[in-house]
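A single protein chain has been omitted from the complex, and every remaining protein chain is retained in its original position.
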Amino acid sequence: MTLLDPRVLGEWWNTFLRSGGLSEGWVIFINAVVVTLILMGFGLTSVLIIIWAERKIAGRVQDRLGPNRVGPYGLLQSVADALKLMTKEDITPERAERITYNLAPGLAVFAVLMLLVVIPFGPGLIAADLNIGVLYVVAMGSFGIMAALMAGWASNNKYALLGGFRTVAQLLSYEIPMVLSMSVPVLFAGTMSLHKLVEMQANFRWFGLIMPTAFLIYLISALAENERTPFDLLEAESEIVAGYHIEYSGLKFAWFFLAFFLNTLLLSAIAVTLFLGGWQGPFVDKVPLLGVLYFFLKTVLIVFVFMWVRATFPRLRIDQMMALAWKVLVPMALALVLLAATAVKLPWPPLARDVFLFFSNIVMLFVALGAIGRHLRQEAERFSGRQKWATSSSTTS
Amino acid sequence: MIPLSWYLAVAAILFVIGFYGVLSRRNAIAILMGIELMLNAVNLNLVAFWRYTQPDQVAGQVFAIIVITVAAAEAAVGLALFIALYRLRGTVHIDEIDLLRG
Amino acid sequence: MLNTYAVVGLFAVVAFTFPFITLLMARMLRPRKPNPLKNSTYECGMETIGDTWVQFRAQYYLFALIFVLFDIELIFLFPWAVAYNRLGLFALVEMALFIGMLALALVYAWRKGILEWQ
Partner (left out) sequence: MVLQAVFLITALLTLGSALMVVLHRNLFISALFLIASFFGVAVFYVLLEAEFLAVAQVLIYIGAIATLIVFAIMLSRGMMTGRTSPRNAQALWAAGGSLALGAALLYVVVFRVQWPVAEKAVPADMIQRLGTGLVTDYVVPFELASLLLMAALIGAVMIAREKEV
């Protein structure tokens, strides 16, 4: 059964290369090239599939068929779209700052593609097991923020600039709760390497099960970081023109699009890695390749949840969105970090600690929900009061 | 292995470029960018010395982190000052700002 | 350690050049018939009025400010979290103090109405 272990296969491959008389530097280089080709190929094809799935799911939820013309079940629709975008005329507005304008979509794609390197797809199947994996993921997000700023500024369009600024404000605000919730698994595992984080979650001790509220905060923030419904108010495909990428067309627009969908996949993959045990599952220690299957199943599940949310929920207002990040998620995440740190130091057996953490998480979630509900009711009362006043004053005058 | 003096040379040039920016720019924000370059050069020196003299100690890295923290705090307050200044005087050009002369 | 980063570096080079190479390739495929109307700034069909440099509110800056504060906190939080299992109870107290200080700053911003988006 070790035949199916990627780690063993990797060793064989390296010995094979070395037996050909290659020096260590060349072995590293060839491996890097192979890994790069595989990851790029995977990234680009997966985007085509995700776009198809998104449209199909949204179609089913809205009682439509979704794409069904090109290829079986419309599977080739994305390919057709990609070809169309490639051959489409690409307009640069005349007052745009050309170099920055052309650099922005590339930077957006770069920021997302770079995440592929640290995703553990299975036992030993990770391109670069960095010691700082978790922070690396966050750092790459900074480049995405820069891309939005550059696109908004270089288009020389008021809407693009405003959209860019609002997008940046949104991304900044949700980065904090996201990263704070990511620090909880790091705290448990005592490592930032994504591969070791998965290894620490053996035997169904998934960090998302112990700390469901942290997992929920991560998911909500990931939705916002990805500018997905209900946080897509700056793009609002169906209502306003678009966000910072309003002036982009053709392949440059396609790159923003690609970055968006690939980000959906990779944020889900990171959610699975940190909170749902990555490739862990039954019999993985016997048949390591099963891990790849588990990993993709879990990731697809999270991606499906994202799409489901998109098809179901209405958008938030911008003030609600900012308030949610700073007044709800950040305090909760801070409290969760301290809670987890306290629980780890409790002199109890591990199982008791986990149960304690789980229930205190649930309690915290309900307290927060209660507070939000009370606030919303107050706001609604105030609003209806004002309405009454407005109608009465209009009738008297 | 890359010789230590390469890093020091790069840091020195970076520092001087930042220094020139601080001295020659009119815009306060541009001056701040020069200061950030200088701080980066200092940090690069710090980390290079850490790596080449005592990589088994954490002191060098801790200092570098503190420098980054101070740089961020300085940028935050400095830029806030410039924004307030702009609101007050309509300019962030250092040579046009002379509050004492009213 | 640098061997691991060799993969990251090579991938970074490919990931960065790939969008631009494809853009250049697509240039051969796509038509190119610019005209002044097409190239004008797209602001819902209206003629663009005035400068693009609209004045932004200081609010954006204030949110960025709070973000910077917490971003730096993360730089301290993560090494602490990694080392936490090795440390005693004092580490918890010290981090609680650290986070408490930040929470105080957040509360201050909240009370001053900085967190309200207008």
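To keep things simple, chains are lettered A, B and C as they appear, and every chain counts its residues starting from 1.
Here, contacts are C-beta pairs under 8 Å (C-beta built on N, C-alpha and C of every residue); 3 or more make two chains touch, one makes a residue touch a chain.
All values derive from a computational prediction rather than experimental measurement.
K.L.:
Could you list, sorted by label, every displayed chain in contact with the chain left out?
P.N.:
A, B, C
K.L.:
State which residues belonging to chain B touch the missing partner chain.
P.N.:
Considering the whole complex, chain B reaches the absent chain at 1-2, 4-10, 12-21, 23-27, 29-30, 32-34, 36-37, 40, 43-44, 47-48, 50-56, 58-59, 61-62, 64-66, 68-77, 79-84, 86-87, 91-95.
K.L.:
In the complete complex, the non-displayed chain touches which residues of chain C?
P.N.:
That gives, for chain C, the contact residues 1-2, 5, 9, 51, 53-62, 64-69, 71-76, 78-84, 86-87, 90-91, 94-95, 97-98, 101-102, 104-105, 108-109, 112, 114.
K.L.:
On chain A, what residues meet the omitted chain?
P.N.:
The list for chain A reads 25, 97, 100, 130-132, 135-136, 138-139, 141-143, 145-146, 149-150, 153, 161, 165, 168, 172, 175, 190, 192.
Everything that follows uses one rule, which is that only the chains that are shown with their structure count from here on.
K.L.:
Think of each chain as a node with edges to the chains it touches; is that a line, ring, star, complete or other?
P.N.:
Drawn as a graph, the chains make an open path, so a line.
K.L.:
What chain lies farthest away from chain C once each centre is taken as the mean of the Cα atoms?
P.N.:
Ranked by distance of C-alpha centres from chain C, the top chain is B.
K.L.:
Could you put a whole-Å number on the gap between the CA centroids of chain B and chain C?
P.N.:
Comparing mean C-alpha positions, chain C is 21 Å from chain B.
K.L.:
How many angstrom lie between the CA centroids of chain A and chain C, rounded to a whole number?
P.N.:
The answer is 14 Å.
K.L.:
Residues of chain C that contact two or more other chains, please.
P.N.:
Answer for chain C, listing residues that touch two or more other chains: 71.
K.L.:
Using the touch definition from the top, which residues of chain A touch two or more other chains?
P.N.:
Correct list: empty.
K.L.:
Per the contact definition, I'd like the list of chain A residues that touch chain C in the complex.
P.N.:
Those in contact with chain C are residues 28-29, 31-33, 35-36, 39-40, 86-95, 102, 105-106, 109-110, 113-114, 116-117, 127-131, 134-135, 138, 155-159, 161-162, 165, 168-169, 172-173, 175-176, 179-180, 183, 186-187, 190-192, 241, 246-247, 250-252, 255, 318-319, 321-323, 326-327, 330-331, 334, 337-338, 341-342, 344-345.
K.L.:
Mind pulling up the chain C residues that touch chain A in the complex?
P.N.:
1, 3-8, 10-12, 14-16, 18-20, 22-23, 26, 29-34, 36, 38-44, 48, 52, 54, 56, 60, 63-64, 66-67, 70-71, 74, 77-78, 81-86, 89, 92, 95-96, 99, 102-103, 106, 110, 115-118
K.L.:
Quick check on the complex: what are the chain B residues that touch chain C?
P.N.:
Residue positions touching the partner: 65, 68-69, 72-73, 75-76, 79-80, 83, 87.
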